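Before anything else, here's the structure in question.
Here the complex is missing a single protein chain, while all its other protein chains stay put.
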Amino acid sequence: MTAVGFIGLGLMGEPMARNLIAAGFKLRVFNRSLAKAEPLAGLGAVVCASAAEAAQTGGIVVTMLANDAALEEVTLGAGGILKTLGRDGVHLSMSTVSPETARKLAEAHEKAGSHYVAAPVFGRPDAAAAKELNICLSGPAAAKARVKPLLEAMGRTVHDFGTGPGTANVVKLCGNFLILAAIESLAEALALAEKHGIDRAAVATFFSETRFNCPVYKGYGAILAARRYAPPGFALELGYKDSQLIQATAAKARVPMAVADLVDERLRASIAKGRQNLDWTAIELLVAEAAGLSAG
Amino acid sequence: MTAVGFIGLGLMGEPMARNLIAAGFKLRVFNRSLAKAEPLAGLGAVVCASAAEAAQTGGIVVTMLANDAALEEVTLGAGGILKTLGRDGVHLSMSTVSPETARKLAEAHEKAGSHYVAAPVFGRPDAAAAKELNICLSGPAAAKARVKPLLEAMGRTVHDFGTGPGTANVVKLCGNFLILAAIESLAEALALAEKHGIDRAAVATFFSETRFNCPVYKGYGAILAARRYAPPGFALELGYKDSQLIQATAAKARVPMAVADLVDERLRASIAKGRQNLDWTAIELLVAEAAGLSAG
Amino acid sequence: MTAVGFIGLGLMGEPMARNLIAAGFKLRVFNRSLAKAEPLAGLGAVVCASAAEAAQTGGIVVTMLANDAALEEVTLGAGGILKTLGRDGVHLSMSTVSPETARKLAEAHEKAGSHYVAAPVFGRPDAAAAKELNICLSGPAAAKARVKPLLEAMGRTVHDFGTGPGTANVVKLCGNFLILAAIESLAEALALAEKHGIDRAAVATFFSETRFNCPVYKGYGAILAARRYAPPGFALELGYKDSQLIQATAAKARVPMAVADLVDERLRASIAKGRQNLDWTAIELLVAEAAGLSAG
Partner (left out) sequence: MTAVGFIGLGLMGEPMARNLIAAGFKLRVFNRSLAKAEPLAGLGAVVCASAAEAAQTGGIVVTMLANDAALEEVTLGAGGILKTLGRDGVHLSMSTVSPETARKLAEAHEKAGSHYVAAPVFGRPDAAAAKELNICLSGPAAAKARVKPLLEAMGRTVHDFGTGPGTANVVKLCGNFLILAAIESLAEALALAEKHGIDRAAVATFFSETRFNCPVYKGYGAILAARRYAPPGFALELGYKDSQLIQATAAKARVPMAVADLVDERLRASIAKGRQNLDWTAIELLVAEAAGLSAG
């Protein structure tokens, strides 16, 4: 069996790689900071000195990186996978990046005879560890079929959105937008309740047990009720990165998104106030402050 | 057993009254348009000629009316329940009204020796018929205890928010705000997807099966994906009434709520465009139009 | 010559009354706190014990009051002018009130055989003292003609907006909205400049000397550049009162006004933070804080 390349062993990538190993895949891993690769070496992974080296001709490479620039670098850069992946190779790209970057990379791969499959995920590091990720998928049919066993080893559900190279990324951005919108809405509702002397937790619990009994409202409702913003589950700074991808994608597609503008501003103001390392739910503090509530 | 008064036999009140009868309560019903009371007469309810007549000294009267003015009229008006309800009577007020109206009526009842219990509900007419309402509750402890059997006959869950006369109403307004915010957010997300050529229904389904698998996102997601705005489940005009209650409550409490402002505008513009009789989800049309999507 | 009634000797009313006296009018003045009337008594004004007493049958009464409730009280209340003003009297109403209140009072006057002329003003106390007010006018033609000499004694320009009872009030609200919008816009622009290390005053001066060389941008630009919010020229709390009139008027007329929503929120949040006694330009502090600027 050809080894699978795996590039990017951060908070998300590391448990995903472990799940692939647990499912019997041989991995060739690469991470900018090599120290993070060592524990996987102990599980049998081959640690590579470059992205290029992790890819094998005609094989599959999974990437899970922090942003568009990092993904472009490991794909198109000097030590990137594009050349080594070669004919019929598949790049399984799971990072949250813009649809534009996805289209650009897909084109580069097609020119080189390889294929690009977009497969961004929903779920935090603990969901990654527990194989509970929800994965959005788009790309060429044959390539998608080929990576399916890997996806099943890493996630709980896979949702196919067709053949467009950036389609799955649009859906991923829609999802992050919906989460941010839910956070902002909950923050405003809880401020209204608190200002009337009503217990925040009682209100959050009520909604998350009745009409909004889903992971987003349950999870974020509890965090917001208790204002538990450190340590971050997802750092506000990264949330702003995603929000800026939403902004750029909406601007380019000419889609006015008023709530997206609002949450982008909240994230921006939070960073301006030095809150970039709190959880992204900490945008709530701005709502509380504007309502004259002392938030802690 | 003393008969229970029931005032307001609209789309919501009528099935709620039926459930009380089914649970064994004797009802004295009143509705402005008497025709609506007749089917209940067939089930044994006593049809009264005025609100006052529906109330019995020391008894319980349930009200389920369209707005604050109607509730004030049947309570404080010439033929209102305040005088007939008398000492130790309980007014179980289930309409969506402002916390201010609730406080005003509670005060009037206390002066008259009776009690006011706020118990606004979440759920549409079909949920009322199926006894699946979620009921928020606040008011004096003894009065709440006394109405509990009625609430259990009409709803699936009851959530106690303490003794404040308007507290449950604030929670109800929070809920309607959260629903409007979810509608607006979904509308924006679906516009972004559709503008990228992605099937609206596939996106709505994906979210409502994964991180947002709750009644609000499932139900409204399906309506928004298909743009099924007529006949209305909840008329946009009524949604605007509720939104204006949210606005007034937030303004008075000095709570800035940017998303609430936005949805209020959407409702207002929809009415200005003649869409008051569509479902309140039809605010989505403004989002679609602004994105240059032909919505139907 | 019949004396002219003048009710309301606050920061605006007092200098306006002085200008009428200086122009040769005999005044019968009333103010809730009588102390404020004494200086005018020294100039020959007759100090009255009630609003009713200040009005003379068939005469003219000027009112300049703090809000809708005060105006309704001195007009329709027990000691109000409606009865004493009598047949052919004219109520020259110069306060900033809602068009709805104007219509209501106009109707009451017509029933009583007297007339209501709306004449709200633009300008601060110093402009009132200097006869530099800009006055908006609407109401019945004959009544407007009759009050013209008074208006010319109090203002620099008079702008006739027809016969509608509340028309001039709508224009006045439009103006206050435009001022608030200019304040918010300047605050955002100056934040962008300051965050780039550019001197706020230099930017404000540049615009107010070139494309925006008008009183609003000159005056507010200077205040905002220096963040000179105390003592207030126009207290933030009063600005919120006007903003709420704009909100109510827009909501009733079904006119979505996104910028009006935004400034209303700014005022509300400022009050929630305890800034109600600063100048209304102090909404800028929220912009500065959100940008991470230390505002003094």
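Chains: A, B and C, in written order; residue numbering restarts at 1 for each.
As a convention for this text, contacts are C-beta pairs under 8 Å (C-beta built on N, C-alpha and C of every residue); 3 or more make two chains touch, one makes a residue touch a chain.
The structure displayed is predicted, hence computed values, not measured ones.
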The one residue from C:76, C:153 or C:189 touching the chain left out of view is C:189
Omitted-chain footprint on chain C covers residues 99, 122, 134, 136, 157, 159, 161-162, 164, 166-167, 170-171, 173-175, 177-179, 181-182, 184-186, 188-193, 195-198, 202-203, 206-207, 209-217, 246, 249-250, 253-260, 262, 287, 290-292
Missing-chain contacts on chain B, rising order, are 265, 269, 271-274, 286, 289-292
It is residues of chain A that touch the chain not shown, namely 244, 247, 250-251, 254-258, 261-262, 264-266, 268-269, 271-272
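Everything below uses one rule, namely that only the chains that are shown with their structure count from here on.
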For the C-alpha superposition of chain A onto chain C, the rotation angle in degrees, rounded to the nearest 5, equals 180
Across the interface between the identical copies chain B and chain C, with over half of residue numbers shared counting as same and under half as different, the residues used are same
Here the gap between chain B and chain C, centre to centre from mean Cα coordinates and rounded to Å, is 39
Expressed in whole Å, how far the mean CA point of chain A lies from that of chain C is 53
Chain B touches at least 2 other chains through residues 250, 254-258, 262
